[in-house]
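Please find one structure pasted underneath; my questions will follow.
All protein chains but one are shown in place.
Chain lettering (A and B) follows the sequence in which the chains are written, and residue indices restart at 1 in each chain.
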Amino acid sequence: MSSTVAGPERGLSRRAVEATVAAFLILLALLALWDSYGRGAGWDNGPENGFFPARVAWLFLGASVLVLVNSVRQPDQLLVTWKQLGLVARVLGPLVAFVAMIDHLGIYVSSAVFIVLFMVVVGASRWWSILLTAAIVPVVCFLIFETQFGVPLPKGPVEALLGY
Amino acid sequence: MEELQSLMGGFQVALSWHNVAFMVIGVLLGIVVGVLPGLGGPNGVAILLPLTFGMDPTSAIILLSSIYWGALFGGAITAVLFNIPGEAWSVATTFDGYPMAVKGRAGEALTAAFTASFIGAVSGVVLITFVAPLIAEFALRFGPAEFFAVFLLTFCSFIGMGKDNKAKIVIALCLGFLLAAVGLDTISGDLRMTFDVTELMRGFDFLVVVIGLFGVSEIMLSVEEGLQFKGSKAAIDLRVVLRTWASLPRYWATLVRSAVVGMWMGVTPGGAIAASFMGYGLAKRFSRNSANLGQGEIEGVLAPETAAHAAGTSALLPMLALGIPGSATAAVLLGGLMIWGLQPGPMLFVEQKDFVWGLIASMYLGNFAGLVIVLATVPLFAAIMRIPFSIVAPIILIVCAIGAYTVSNSTFDIWLMLVFGVVGYVFKKLDYPLAPLVLAIVLGDRAEDAIRSALIGSVGDLGVFFSNGLVSTLMVLSLVLLLWGPLSSLLASLRDGLGGSRTPRSAP
Partner (left out) sequence: MTPRLGIALTALLASASAAHAWEPTKAIEIVVPFSAGGASDQMARTIQGIIQKNGLVSQPIVIVNKPAAAGGEAMLDIKASPGDAHKLITTSSGIFMTPMTSKLPVTWKDFTPVAMLAQDAFGLWVNGASPHKTAGDFVTAAKSANPPLKVGGTGAKREDQLLSIAMEKTAGIKLSYIPHQGGGAASVQLAGKHLEATTNNPAEEFANWRSGSTRPLCVFSEKRMTYGDPVAGDQSWADIPTCREQGLDVSYQMLRGMFMPGKVTAEQQAFYVNLFKRVSETADWKEYLARNALVADFRAGEPFVEFLKADEKKHEALLSEAGFLVAK
């Protein structure tokens, strides 16, 4: 977490990220081309169903290659410092855990866990405010969606135990 | 003025005390429904539909349409405060609304959005009141070629502007088109680009993509600067409303232009989504301070909101007059009409005069009630920005997840939202523009369906896009708009500061 004292801040290079993203986009374009030509991208009394996706994918491929070439030619810059990336990870980590939990625990329990996780990781909250938020938010969500508006959300073993 | 008389009759019906009560209740419920992305307009109306079965049809439609107005107003709230557009037509509102909130001007942005919605909606209602039959006829002139021309016009009014890297604009547009193409192709009845993955079959729902691209990625961006929200110093008193209103007359050109574009797009079945993008695109092109648009200009909030609501309201006309629902909410209302024993369609205006005019009167009153109520809540919503980040951020993310899930009851969509959140973060860091991507996702497959339907009908003859006055005009306008940027800079350099600003007319 400590930033370097001397010299410029260190982090991810823009060139590296730009090139990686462009390479990934090129891959997507090739995938789309493969699929479109597989289904037929010609003109048969009007365009076939791969006609437009194929044309769009060629354009997409061209632009992506251009971006890739440019990224290598341009002088490198700092895109994001390790410190910033660390902060982002502290939000993203709990979020990924939250989404992974939904399938098993249902959205309400996961939300409570997520709030605790998030607030602890981010810090700057007293323990009672953490517990209070973690308790109130899922209950309010439940009351609004499940009981008032009848919108079914994913539920897990705990809700089943309570008879929902 | 037969219309005025009928309208007065309508007001008498709508102004009975219990109808006014229904209106207020409806608007309040609608705001709640609009703020929570998991519910949304169509869901909210559908859920409350059963309540109205015992009521007389006029009261019932007043209640339900007020929910609709409330939801429309409510949709702007999350767009401005958290960069999360609850509905497709709120996307363009985020472009300037959210930057305003970040600068601590959330109250102004909300006031502008609400007022613009009101102006747009009322323009739409005026249109319905006085020229309904003419317009219904006009809507019938739109075949597939004309549909395509309208979509092309939307793209052209929006693209080709801005200082973004050209290659990246192209990438964003193409990616949007390709994402829109995933799933079932209406014209051939085949699945495209699903690679036999069941979840991809339903394609990428716009709402899931947008919640990720805009909402989730925005939270990731804002934590880079430290774990807090920007813009926490939003003014939270009602004076901000008056101050904002005082500045509005300056933007009359934008308001009029957007209202006209909106009404036109609502009637020609281009719809509110296309209208909001076109309204914003035209403002960006023709506004005097267009360079600042996108960085938190009030004009950038006024333009799309006015256009979207003018279109959304005018679009109720085809629903009533032709029986085609212009939106999901309109479709649910349509179901309601039939359950109450009313058959929408051309005969409704003839056979159910009381009902139709009561509804039209309630559009005026419901929007007015809505405006008063939402304005009163501006301080409340601006105050949300003051709640500590560590509490609000997880709540926003949870609400995002719920919203993504409810689109098609699938947890896969929550993962998708997460992926698009990361994509949005990376794209914003690398200066890929997100707006063209979203526009292409929303309108891409509809534009493709239209062009292919037109070509099937003409057996591949491209002349169909210039076969009559209407479609030719639209196509030429599109090309003019596409070339407007290069052309106007050329003209400017020719005239070399001789001055003379023209305000170009939007489409007739």
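To be clear about the criterion, contacts are C-beta pairs under 8 Å (C-beta built on N, C-alpha and C of every residue); 3 or more make two chains touch, one makes a residue touch a chain.
In this text the structure is predicted, and so the values were computed from the model without any measurement.
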Residue among B:L63, B:L81, B:L127 or B:L191 touching the omitted chain: B:L191
Which of B:H18, B:R141, B:R239 or B:R495 contacts the chain that the document leaves out: B:R141
Of B:G30, B:G120 or B:G183, the residue in touch with the unshown chain: B:G183
Options B:A21, B:M201, B:L380 or B:L462, residue touching the unrepresented chain: B:M201
Residues of chain B (touch criterion as defined above) contacting the omitted chain: 42, 46-47, 49-50, 53-54, 139-144, 183-191, 196, 198, 201-203, 322-325, 328, 331-332, 334-335, 338-339, 343-347, 408-409, 449, 453, 456-459, 461
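What we mean here is this: only the chains that are shown with their structure count from here on.
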Whole-Å gap between the CA centroids of chain A and chain B: 25
Complex interface listing, chain A residues touching chain B: 14, 17-18, 21, 25, 28-29, 31-32, 35-36, 39, 43, 45-50, 52-53, 56-57, 59-60, 63-64, 66-67, 70, 79-80, 84, 87-88, 90-92, 94-96, 98-99, 102-103, 107, 111, 114-115, 118-119, 122-125, 129, 133, 137, 141, 144-145, 149-154
Interfacial residue positions of chain B with respect to chain A in the complex: 33, 36, 38-39, 43-44, 47, 165, 167-168, 170-171, 174-175, 177-178, 181, 185, 187-188, 190, 192-193, 195, 216, 219-220, 223-224, 226-227, 388-391, 393-395, 397-398, 401-402, 405-406, 409, 411, 414-415, 418, 421-422, 425-426, 429-430, 448, 451-452, 455-456, 459-460
